[in-house]
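Only a single protein chain was left out; the remaining protein chains are all shown in position.
Read from first to last, the chains carry the letters A, B and C; within each, the first residue is number 1.
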Amino acid sequence: MMWLLAQEQAPTPTLGIFSTGSAIDFAFVLLLGVIIWIMVARARTGRKIPEIRKIAGLEAVDEAIGRATEMGRPVVFIPGINSVDNPQTLAAFGMVSHIARQCARYDTRFLALNNDPLPYAVIEEITRQAYLEEGRPDAFNPDDIRFLSAEQFAFTGAVIGIFERERPAANIMVGSFYAESMILAETGSFQGMIQIGGTANTHQLPFFVAACDYALIGEEIYAASAYLSKEPVMYGTVVGQDWMKIIIALLIVTGAVLATVSPDSTFLSDILGGY
Amino acid sequence: MHPHISTDLGLWCQAICTLAIYTYLYKDNPIYRVAENVFLGLATAYWFVFNFFNFIKPAVVEWIGKNGQYHYVLAIILGLLIFMRYVPSLSWIARYPMSFWVGYGTGYTLAFTPAVWLDQITASFVALNSLQNILIFVGILCTLVYFFFTLAKENPVVGGIAEVGKWYIMIALGSAFGNTVLYRWNLFLARANMLLFQWLGFAS
Amino acid sequence: MKIDRRLLYLVAVVLVAVTVFFPLGLPVSVSKLAVQTYDAIQDLPDNSVVFIAPMYDPGTAGELSPMLKAMLYQCMERKYRIILGNTGWTLGAGLAHTIITPIAQEFNYVYGTDYIELGSKPGGAIWLQSAKADLPGAAIVDYNNNSLGQYPLMQAVPRLTQEYVAAALVLDCGTPGAPEWLAQITQGTSIKLIIGEIQMTVPDQMTFVQSGQYAGMIAGSRGCAEYEQLVGRPGAGLKSQDTMSVITLMITLFIVLGNIGYLTRKK
Partner (left out) sequence: MRKEGPMILTVLSSLVVVFSQYFFLGQKWALMDPLNNWFLISMSIALALGFVNLTSIHVKYLQRKREGWFYSIILLVCMYGYLALGLIQTHNGLQFDWIYQNAYSPLGSTIFSLVAFFITSAAYRAFRVRTKEATILLVCAVFVMLGRAPIGDAMWGGWSAFVNKWVIGTMNVAGMRGINLGIAVGGFATALRIMLGLERAHIGGSGTQ
């Protein structure tokens, strides 16, 4: 049946092999892939990679853990409420290992609260590994990595409860957040926690910016794992991101100049939209 | 404006649930904790039941049973492998389903987002002949520069452009904020309407 | 000056309750965007098929149900054929059913010929993909669990593509939502994507309106109030506007008070 439908529609391939109108999209993905690959190769052969500028929200991670250590209270991490198929959740994983290690080193309790069973499973494994690498496997308590509920507001209600009863000193929220962001950030501040919030969901960003002590804005969360790892190879991938943005900026400048000089020409948009 | 309290059991249940949650606004208390735990229990069960009848059962009955698409048996086994994490010596097997899910998500990001964003790029090809268009053009470029991670912000030119970008970002976030405040009160309004008009029966 | 937050909550609740019972009745001006949205729907060819997707649940019904109502009025006045259905929002189907039933009666719409309710289908973006290839096959049954093959409207629309559907009206409040419709169904086709958006994500979605990827947007409860006036059916959207005015004044006052306290302390 599927086969018949495909036959019946019979779209013509773009440039012989691509599905209709996909060639440019694919070229973009390929381009970014090649740029990142080149940068990684450069870093691997020990060539110089530019430094990443300071990102206040990421510098504050160690400060927050330090504060929790002084107060003898836990650090909470929340990886958003989407599953492992969302790149924001994957970006959050990149931070967990760093935070868990710091907590293991300073003997600070690390709580990770999850809305989805899959990130929960991943974070448990990362944390276990981090405690092992710090030589403190005995200090790892699997009950501190919790799955609360797959329902958004049941999860939110449960997190409020944990904030009230376990009294954490630091709250780090990075990932894909929705309406719960304001409830979590405000409850956290009632408890006097030091809070870092980061998300690429633009509708929630203003709340993290306004109610948290530090905010990671949009793309900054995707640089987090590289930034915290301080590894040249990972830095290389961030340089790749910058190159891609330069290409986008150049395209926009060219397009705008063309549109100004000859308003009827749709040459560039035709290429970008047509192939 | 005389109340006419409902005698519907369902509405009473709704009203009690609503008020139980609002007690938290005063402070954390046993009523809120009961409501919280009831909700946690119901929610976890609900999503499992929903998924069971929408995905798992159709897969077994329709696809495997009727259509003979036996490869879905493997999908079920793949899902079950995640439980190997409870067997310490074989816990590494649980990485297989995980890597499938992450791989799918990764592929999805690469496959379906570029088309949408390319249109955002071409929509930025604005003729620079009006103040509005010039402001949009400048704003997009400055905001992009703000997100450059490897350009030194100490450089006055780059720093200046990034600073303008930051203003744009704050204006965008401010707009989002202003809109959201009102929207959130709409949510409360919906609850208040339920309590006042449906449960207590005031004439609206 | 540290005020107990519970006092703020009390002030807010009292203010809202008072405006609910004693509305101010301030006029609501109509924006260009609302007119653009209204025209986008109005200007579809006669006898078009529109797909209306209530992608929401009771949490956001306060804002989106009035939009759905006004949209249905406009579409039925234009005599479009309507397919009502969503993916991923189980409760949205029930909410939409209670809204469309009386309006369909008012306009003498025949079920299965003039309109049909598909209910809610699981899968989100994935379901949209399959509906693009085979709509009845992906939907299987309608809202009342009846098989779809018997309905003339379903026979007329074998696929969710531009050959059969003129516009998609999506009431959007999260994932899956309008972005999934854009990526899976309308991007690069002649299907007009018109959305009803919760106020909160309006700035976010505005960039898609500016780029033309959305043909129109009903922007939050304010947009709904404007749109209701254009359709000529004032409803809940218009009614909520007074509360919005009062809340705006209150929040502004709190922000100002908070900052006065902050600035005097700093000095």
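Everything that follows uses one rule, which is that a residue touches a chain if its C-beta (ideal position, glycine included) is under 8 Å from a C-beta of that chain, and two chains touch if they have at least 3 such contacts.
What you see is a predicted model, and the numbers here were worked out from it, not measured in a lab.
Colleague: Considering the full assembly, with which of the depicted chains is the omitted chain in contact?
Modeller: Per the contact definition above, the missing chain touches A, B, C.
Colleague: Among A:49, A:65 or A:150, exactly one should touch the missing chain; which is it?
Modeller: Touches the omitted chain: A:150.
Colleague: List the chain C residues touching the unshown chain?
Modeller: Given the touch definition above, chain C has residues 3, 5, 8-9, 12, 26-29, 31-33, 57-59, 91, 122-123, 126, 129-130, 133, 199, 202-204, 206-207, 210, 220, 222, 241-242, 244-252, 254-255, 257-259, 262-263 touching the missing chain.
Colleague: Mind listing the chain A residues that contact the chain we can't see here?
Modeller: 2-3, 5-6, 11, 13-14, 16-19, 22-23, 25-26, 29, 32-33, 36-37, 40, 83-85, 87-88, 90-91, 93-94, 96-98, 117-118, 120-122, 125-126, 129-130, 133, 143, 146-154, 156-157, 165, 179, 182-183, 185-187, 189, 200, 202, 205-207, 209-211, 217-219, 221-223, 225-226, 229, 231, 233-234, 237-238, 240-241, 244-245, 248
Colleague: Hey, which chain B residues sit against the chain that's not shown?
Modeller: 9-11, 13-15, 17-18, 21-22, 24-25, 33-56, 59, 63, 69, 71-72, 74-76, 78-80, 82-83, 86, 92, 95-104, 106-114, 117, 120-121, 123-124, 132, 135-144, 146-147, 165-182, 184-185, 187-188, 190-191, 194
Keep in mind that, in the parts below, only the chains that are shown with their structure count from here on.
Colleague: Quick one: do these chains touch in a line, a ring, a star, all-to-all (complete), or other?
Modeller: complete
Colleague: How many angstrom between the C-alpha centroids of chain C and chain B?
Modeller: That pair's centroid distance is 17 Å.
Colleague: On a C-alpha centroid basis, what's the spacing between chain A and chain C, in Å?
Modeller: Each chain's C-alpha centroid was found; their separation is 30 Å.
Colleague: Quick check on chain A: which residues sit in contact with 2+ other chains?
Modeller: Only 21, 202-203, 273 qualify.
Colleague: Which chain B residues reach two or more other chains?
Modeller: Within chain B, the residues that touch at least two other chains are 115, 119, 122, 172, 176, 180, 184.
Colleague: Tell me, which parts of chain A touch chain C in their complex?
Modeller: 1-2, 5, 21, 82, 178, 190, 202-203, 273
Colleague: Show me the residue ranges of chain B that touch chain A in the complex, using the header's touch definition.
Modeller: The touching residues are 21, 24, 28, 33, 35-36, 39-40, 42-44, 46-47, 82, 85, 91, 94, 98, 101-102, 104-106, 108-110, 114-115, 118-119, 121-122, 124-129, 137, 140-141, 144-145, 147-153, 169-170, 172-174, 176-177, 180, 184.
Colleague: Flag every residue of chain C that touches chain A in the complex, lowest number first.
Modeller: Interface residues on the chain C side: 5, 133-134, 137, 174-175, 188, 200-201, 203-204.
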